[in-house]
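This report concerns only the one structure given below.
Only one protein chain is missing; all other protein chains are in place.
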Amino acid sequence: MEFGKLFELFIAAALINNFVFTRYLGLCIFFGVTKKMDTSIGMSITFTSVMVISAALNWVIYKFIMIPLGLGFLEIVIFIGVVAGFVQAADTIMKKVSPGLYYKLGIYLALITTNCIILAVPLLNVSEGYNFIESMFFGFGSGVGFSLAMIIMASIREKLELADVPKAFQGLPISFIITGLIALAFLGFSGLITL
Amino acid sequence: MKEMLKITASLVIIFVAAGLVMAVVFAKTAPIVKIKKEQEETAARKKMMPDADDIIEAGQWEPYGKKGKYFEGKKGEETTGYLISTYGKGYSSFINILVSVGKDMKVKGISILGHGETPGLGDEIEQDYFKKRFEGKSLEQLEVVKVEGTDKIQAISGATISSRAVTKGVSESVKLLKEKYSATEPAKEVKK
Amino acid sequence: MALATFKGGIHPPDKKDIAKDRAIKEAKSPQRVVIPLSQHLGAPCKPIVSIGQEVKKGEVIGEPGGFVSAPVHSSVSGKVIAIAEFPNAMGRMVNSVVIENDGKEEWASLKDNPDYIKLSADELKEKVKAAGIVGMGGAAFPTLVKLSPPKEKPIDTIIINGAECEPYLTADYRLMIEKSGEIVEGLKILMRILGVNKGFIGIENNKPDAIEKMKDAAKNEPNIEVCGLEVKYPQGAEKMLISALTGREVPPRALPMDVRVVVQNVGTALAVYEAARYGKPLIERVVTVTGEGIKNAANLMVKIGTLISDIVEECGGFKDSAGKVVSGGPMMGFALSTLDVPVTKGTSGILVIPEEGVVHTDEFGPCIRCGRCIDICPMGLMPSMLSILSEKGHYEDTKEYNLFDCFECGSCAFVCPSKRPIVQLVRLAKSLTKP
Amino acid sequence: MADVKKEHELIVTVSPHVRDEETTSRIMWTVNMALLPAFFMGFYFFGLKALFITALCIISSVLSEYFFQKAVNRKVTVNDGSSFLTGLLLGMNLPPSLWSFNPFTIHVPIIGSVIAVVITKQFFGGLGYNIFNPALIGRAFLLISFPKAMTIWTEPSAAFFALDAKTTATPLGILKEDGIAKLIEAFGDKLNLYAELFNGHRAGSIGETSVLALLIGAGFLLYKRYITWHIPISFLGTVAVLAWIFGGKNPETGKMLLFAGDPLIHLLSGGLMLGAFFMATDYVTCPSVRKGQIVFGIGCGALTMLIRIKGGYPEGVMFAILLMNCFAPLIDRSMKSDVFGAVKEKKK
Partner (left out) sequence: MSNSENKISYISLIKNGIFSENPIFRVALSLCPAVAVTSGVKNGFMMGIAVLFVQIMVNITVSVVRKFIHPKVRIPSYMFIIATWVTVTDLSMAAFVRDIYAQMGLYIKLIVAFAIILSRAELFASKQKITPSFFDGLGNGIGFLFALVIIGFFRELLGKGSLWGYPIVDTKPLLIMILPTGGFFAVGILMGLFNWIDMKFFGGGGASGGGH
């Protein structure tokens, strides 16, 4: 039963309340990165891992440091500091431990630091009052949902490279319209799960 | 080394200054938030039960595993009615509802405290025309129908699920109140 | 049992009736021949005659310019009057030798050797080399090269390609009817050269009499099997034929010899026979003159170097106004811009399409992704993607869709409802990228 | 001889020099034809308003394509029949009550057509380039924008001129809300239910109700090879299997009962047949390699049943196809065709 709940949380975060298509977050990265499939995949992997870890880290810090000290109002500053610090550390460690991986994914790390989803996940965890496991699942679901969105979008934009989009709509405008259409399709998932 | 010191110093000064700013703002705003929140809550209850002088918490319950409370409204010594907060399982969210019930166990009014239903469809439940449909309903009448002209609750077209969720939430809370209070108040009402 | 075939392919109307029953006829000897020094795949020949020199029929006039090359012989006796660049059927300018025919038909050397089959493999190969034989199935690849596989790639099967899957063309068909014995002999020679004891002759099922004849001619040859093939274009394409007959698939970018097979056209087999037996060089070939726009369709034995205008004239000229004249078949042939181009060793047909039969391809629509071309591409490619990528200038990306595996059979363009010039776009991409 | 001299007039084009007779517009018009039986059944059951709605959709689709192409200086291609087809399909996908619901709802089909043709198709470069099925986007857009008008269904009747037919629920609606027993009750007995679903005497969108008429059209397209079995069969097959496994409900508790569903009801009702044979098969928006199409069909089927059984909406075909449209480019790029000889090469 517990697992069923977590699964629902995961599906809801990934599909129904997909960050891009229903919560409208992470759009800058979403539009910036999906021009190419390779970068989308690289970003997806990096993003999902950072998301889960930062959800966990921030949960621990919030629960065991901020709440006891009454520093809840500093959440913005602290969460962004934690994410930035973690990303910096990951960057350094990865460079040392696995230069190959760093070469592949390092550039995305830099982009992530100030992404609004990365920040939204811990903020939502706090406001929804999720426990540790739930926070991780929420982070993971959000990451998977964001990755799915990026990969779909990249495949569509690759195909669109070959199409005669009216000049004024090339690039971002048509990408917004595609996103709108995907969001319309994703409405099909709505109502599957009540949260 | 000197550079390190300089960097640290500049960071520390910024941190301290910013921390101070935030702390001051927090100190100023936190009490306001708290007071306003309480005011809003009591105002909401008051609005639902204008005839009561005093609304006292009478107990808690757990609709859908969430926290709900119920209150007795008093005018002097006399109970004027009940208030109960409840939830309904809607299209995409649990709908938080506050129900005002009279001594006769008929609904006096409802108010929607929070929900995440689809804007334009499910969120019609917030509209007055829909909330009015609950006024004066007894437990038996708290059932959703999709046609006009009955004494039951008519669904919002295009949002049957949300309508049903609200109705279920309301009827569950009336049921609870009946259980709790029918011993003291012989609530079996005349049906028409 | 289902007929041997391959996956994909198309069924264009075969239109072979136009020329099918016209027996092979010797064409009039032309007043003048223009013999290109590059008629084959590979290095062009170096001319070894000079202007004013008298040559005899069958005399070598061009020597091979490399390993993948073949000598060129004079097809008439007469006097060399020019050595210069002339256009060929593809519109390219190639160095050619022009000889004025003295009408004497004097052979340089020709002697019957009935015991040819006793010659050693190397001696036979020498004869093939001297005769300047190249593949007569279209690509004109020097036959000698195919007959000299590297040691680590042994050959165990030879296939004679009698599919003639191109609509309209009947040259191979007539050869199989009229020269079945010689073709089988040619195959035996090829088998001897390569030390192979399995030979196939593959013929499309719309030529039952050819199958009959060939079966008859090969009835005493236990190692030679004549097989009927499903009627489907491009059944005659080497890789498809091999897959149909042996079940072996030639991997992308590999050659038939990688699956231990050599494929030769029936005309090539005949030429090999004639070279082995008489020492006759390749100076003439059968050309089908056909199409709705020609007065008298025919299968002509034409001397290499004869101008196409001469042949058209011999066949009575065009019916009305000719819209298009194609050298080769309708699927892969080249439209001619002028009739003053010579027949070469690879010219299998001349197709005259009347004006009303011409398909105009300058107006084409977008790809609607109907998937027809993907279904029929015998190479299992995605012509739709190749054409879109090439159309939009993404040439490099076409390689992800295996651009270089396309052998330009034209099946995709044939079926495309949007009339997209897929083959043209493929060629464009090929010319702008490196494999 | 004189002829031979006129050689400068020879036409030079690249091979091949013969072409199949098939053209894009012939395909499109034939699909239009194949839809006619189903459309006439809709006309028969729902009367003149069915005709009005469909005609309005067709006219506004064709006109918006025409004017957009004029506006951006593109070649006008309205007679290739594809925008006509989009309009026809959109019309056949709308509830017949749309017209009578309110005399001012005339704008609804028009908005749907403009969204379909201009935003979904022409913004993306026109025929062949769109990512999403235009008619279905048009319908989805309308469903969300006009949720009330789009979910009022009327009883079929042969009363041609009646503009206000009796409203009722669709079979899937009844199945979802009240369960299978009520559905059978509504149609008398089970056999009658199947029969009515099959001939189309039921509430639903204009062109979706008559399975019989749809199958006639689809059979024709299959025979002409304008569509292949891959998408429809994998789509319908998945629906049938999942309906059987997950479609059952315990009549007392209302909980799901495994392996007790009725696949036939699910196959025959809703827009499944129309969607599987005419809309999921839209060349432009489905994968083009056959094995990709099977994946596409299975995905459509699974999503349809997910929405029908678990979702908030009784019918899931439209959203299922649109969702799979999102994935089609991904399927296409990861499932290319098998190059001749390449498979054996790998095995070696």
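Here the chain labels run A, B, C and D in written order, and each chain numbers its own residues starting at 1.
FYI, a contact is a pair of C-beta atoms (placed from the backbone, for glycine too) under 8 Å apart; a residue touches a chain by one contact, two chains touch by 3 or more.
This is a predicted model, so every value here is computed, not measured.
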item: Which displayed chains the unshown chain touches; value: A, B, D
item: Residue of B:M22, B:A44 or B:A58 in touch with the missing chain, whole complex considered; value: B:M22
item: Touch criterion as defined above, residue of A:L9, A:I29 or A:L160 at the omitted chain; value: A:I29
item: On subunit D, residues whose C-beta touches the chain left out of the figure; value: 111, 119, 141, 144-147
item: Touching residues (missing chain, whole complex) on subunit A; value: 21-29, 31-33, 35, 73-77, 80-81, 84, 114-116, 118-120, 123-124, 127, 166-177, 179-181, 183-184, 187
item: Touching residues on subunit B - with respect to the absent chain; value: 3, 6-7, 10-11, 13-15, 18, 21-22, 25-26, 28-30, 32-33, 36, 40, 118-121
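Here, only the chains that are shown with their structure count from here on.
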item: Subunit B and subunit D: spacing of chain centres that average the CA atoms, whole Å; value: 44
item: Interface hub residues of subunit C, defined as touching at least two other chains; value: none
item: Residue list for subunit B, restricted to those that touch at least two other chains; value: 91-92, 161
item: Residues of subunit D touching subunit C in the complex; value: 1-4, 6-20, 22-24, 26-27, 77, 80, 125-129, 283-284, 286, 288-290, 293, 336-345
item: Interfacial residue positions of subunit C with respect to subunit A in the complex; value: 388-389, 392, 394
item: Interfacial residue positions of subunit A with respect to subunit B in the complex; value: 16, 73-74, 77, 190-191, 193-195
